[in-house]
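First the structure, then my questions, so here it is.
Removed: one protein chain of the complex. Kept in place: all other protein chains.
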Amino acid sequence: MSSNPNESAGPVTMMQAPLYLQYRFTAGTSSLSFLHAIKRGRLIGRRCPGCESVYIPCRGSCARCGVATCDNIELTDEGVIDKFTVVHIPIPNNPIKPPFVVAHIRLNGADNAFHHLIGEVDNDKVKLGMKVKAVWRPESEWDYGLDNIRYFKPLGGEHD
Amino acid sequence: MTDTLNELPPLTQDFELGFTYTRSLGPVLSRFLTGLRDGQVLAARTRAGTLLVPPPEFEPVSGASIKELEPVAAEGTVLSWCWVSQPSSSAPLNKPFAWVLVRFEGCDGAMLHALAADAKEQVHTGMRVRVRWAPERVGNVKDIACFEVHKQ
Amino acid sequence: MANHAAVIGVGQVKYQTQRDDVSIAGLVREAAQNALDDAQLEWSDIDAVVIGKAPDMFEGHMMPELYLADALCATNKPILRVHTAGSVGGSTAIVAASHVQSGVFERVLTVAYEKQSESNAMWALSSKQPFATHLNAGAGGFFAPLIREYIQRSNAPAEVGMQVAVKDRLHALRNPLAHLHMPDIDLATVEASPMLWEPLRFLESCPSSDGACAMIIGSERAAAASPKKPAWIRGTAMRSEPTNFAGREQVNPQAGIDCAKDVYRQAGIQNPRKDLDTAEIYVPFSWYEPMWLENLGFCDIGEGWKLTLEGATSLPEGGDIPWNCSGGVLSTNPIGASGMIRFAEAAQQVRGLAGDYQVEGTQLALGHAYGGGAQFFSMWVVGAEKQ
Partner (left out) sequence: MTDIAIVSYAQAPMVRDAGCANEVELIMPVINEALQACGLARTDIDFVCSGSADYLQGAPFAFVAGVDALGAFPPIKESHVEMDAAWALYECYLKMLAGDIDSALIYGFGKSSPGNLPEVLSLQLDPYYLQPLCPDSVSLAALQARAMLDAGRCTREQMNEVVINSRRQAQKNPRAQLRKPVSQEQLQAEVDWIAPLKKSDCCPISDGASALVICRESQAREMGLPYARVVGMDHRIESHMLGFRDLTDSPSARNAAKSAGLHNNIEAAELHAPFSHQEILLRQSLGLSENVDINPSGGALAGNVMMAAGLDRIGSMAAAILRGDYKFGLAHATSGPCLQQNLVTILEAA
């Protein structure tokens, strides 16, 4: 059956519905310190005034306590692999070629993890708890987002 | 570090949420849209004997499944209208036009579509209009390009 | 005290990749009509409608209750639309039950659906968001890291996931409505299927389906007048926790533990493995069977995979606690409806109407759904007896 009824005189059974909406997103106040910092190659998290947990990136609250985060905390670009998987299929509209490792990275001093890529190591050598360090893109490519980090690579040593 | 968030400039980013959905039609919509492609307006015949355009899949109120469709004349009467003086890019017509509810000849209910008119003053409730067919028709409600004034 | 409520009608459709013979309304209507027919009721017997589905972006259609009011004969009735991510099918059934338990309504139609073929769920869930990295490789990409952690913690052998994948597809062969019918399924076939997100292979993941599931929930009086055996709602529970917070246990989430405890307490269940006869559990990726066996208290932590390997959850192997006899989410997955299918299949077991996948003599069954980052849970226990 043809989904393009112009090609045949048969009954129309399907229709195409193109829906293209334009939006202008504005980043949340609590993420501004993070976004402005990462534009300059630095990493800023936010601390919960209740349990003192540090979140990076931060959505504006400590979700556990339900209170607004307050202080900015500068973190280094080193952390550990909290969880990970090896992805064997492509991400729609993303040029990265499978297989690749997506890990939950917890930066040193942070209490939450974010998703990022792991590089400079064989996929089958990646391990939970592995210490990693950010590999940044060239400064000329830096924008407002974690994409400024190309991937995280093992710090080397104990896990090899 | 003290909180200086309010001094940081806001950040915005434009994005498009876009996808072309593929919709299957089922028997009633399929026959109606096939009719439009072929230049014909089909009405639903309800169990009470009335005709409805556009044909719903299920009768209003009773909810009975529509089984019968039959052709009606591609003309009707304006039941209500409004005037769009600044059409957006997604509007069916790219110059000022009216949205109209049109009751097809001999039918109950009314269909929403655009009416081409040069000025608001040409449009009024109760006026007679007819279908202006799109030059290329594919089986879509837009195969009716719009309605136009029907001078008798 | 709440009024009693019971499932007095269940309606589903033949699930498949693309139901290209119906519109969205036609699909939803088909399930609803089947539920009415099962309950031997007319549209005019229905007092209110509760619908559920996952994000509007799956069909590109916002607040669909407005458009579906006509197809569901809801004009001049209340209609409400629930959305709690993947758990929505279950939460929708629970909201419908509340309608009856409140004493305000006698008979409520509830229906959940997804017409995933209209779009691409992977696209809808993985689109790039402003200022964010774009690494969301579908739902499996989200859950695979948690599964790896489960395997590491429990030392489960690799074949556990594959065994679940086979077991649920063998169950599906008994269910004519199931999307996937794979008569030749075995461990070797699963193992040979492509790896998607380690350790999840293609055949260890749920399909993408078009489908709808409906139930009629009635009051005690409506149940008494019902020609078929009702499934009494013995307990309902929902729990939510945030996606991401410091110290969150994602593998064995507290919200699931608490939700199960709540629903067991209401239904008088002390030992779920012993007291329940069967369960329909939301297992979209094979490894979630052992993970939920533990989370739901069917066994101790770290022991779930042993139940799976022993065949405890298998109907053909005569397991003592068969899970997902209908074939489960691994065999049929219209996302917004998947939770309601679990709830409805639990009801069918209790009503003795589960056909070739009936667990003989079922008195109590659990229906379960979860969603988001394994953070939203909804569950009910249905019974052959009122209390």
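Letters A, B and C mark the chains in the order given here, with residues in each chain numbered from 1 onward.
The rule we apply is simple: contacts are C-beta pairs under 8 Å (C-beta built on N, C-alpha and C of every residue); 3 or more make two chains touch, one makes a residue touch a chain.
Being a predicted model, the structure only gives us computed values, none of them experimental.
Asks: Among the chains included here, which ones are touched by the excluded chain in the whole complex?
Replies: Within the full complex, the chain left out of view touches A, B, C.
Asks: Just one of A:Met15, A:Ala37, A:Val80 or A:Ala103 touches the chain that is missing; which is it?
Replies: A:Met15
Asks: If I consider the whole complex, including the chain that's not displayed, which of A:Cys65, A:Ile96, A:Leu128 or A:Leu155 touches that chain?
Replies: Here the residue in touch with the unshown chain is A:Cys65.
Asks: Of C:Glu241, C:Glu289 or C:Glu345, which sits in contact with the chain we cannot see?
Replies: C:Glu241
Asks: So that we can see where the missing chain sits, which residues of chain A does it touch?
Replies: 15, 17, 19, 21-32, 59-61, 63-68
Asks: Counting contacts across the full complex, list the positions on chain B that touch the omitted chain.
Replies: Contact residues on chain B toward the absent chain are 10, 15, 17, 21, 23, 25, 29, 33, 52, 54, 56, 60-61, 79-85, 88, 90-92, 99-103, 108-114, 120, 125, 140-142.
Asks: List every residue of chain C that touches the chain not included in the displayed model.
Replies: Residues touching the hidden chain, for chain C, are 1-3, 23-24, 55-57, 59-63, 65-70, 74-85, 91, 95, 98-99, 101-104, 124-125, 129, 237-245, 248, 253-255, 258-259, 372, 375-376.
Rule of thumb we're sticking to: only the chains that are shown with their structure count from here on.
Asks: How many angstrom lie between the CA centroids of chain B and chain C, rounded to a whole number?
Replies: 38
Asks: Would you mind pulling out the distance in Å between where the CA atoms of chain A average out and where those of chain C do?
Replies: Centres of chain A and chain C (C-alpha means) sit 30 Å apart.
Asks: How big is the gap, in whole Å, between where the Cα atoms of chain A centre and where those of chain B centre?
Replies: A distance of 42 Å separates the two centres.
Asks: Give me the residue numbers in chain A that touch at least two other chains, ranges are fine.
Replies: 13-14, 17, 19, 25, 27, 35, 144
Asks: For chain B, write out the residues touching at least two other chains, lowest number first.
Replies: Residues 11, 13, 15, 17, 19, 21-25.
Asks: Residue numbers of chain B touching chain A in their complex, please.
Replies: Going by the criterion above, the answer is residues 1-6, 8-25, 30-31, 33-34, 37, 136, 138-140.
Asks: Applying the document's contact rule, which stretches of chain C touch chain A when the two form their complex?
Replies: 20, 60, 120, 122-123, 126-138, 141, 144-149, 152, 194-198, 242-248, 250
Asks: Looking at the complex, which residues from chain C come into contact with chain B?
Replies: Listed in rising order, the residues are 18-26, 29, 43, 57, 59-60, 70-73, 75, 117-120, 123-124, 127-131.
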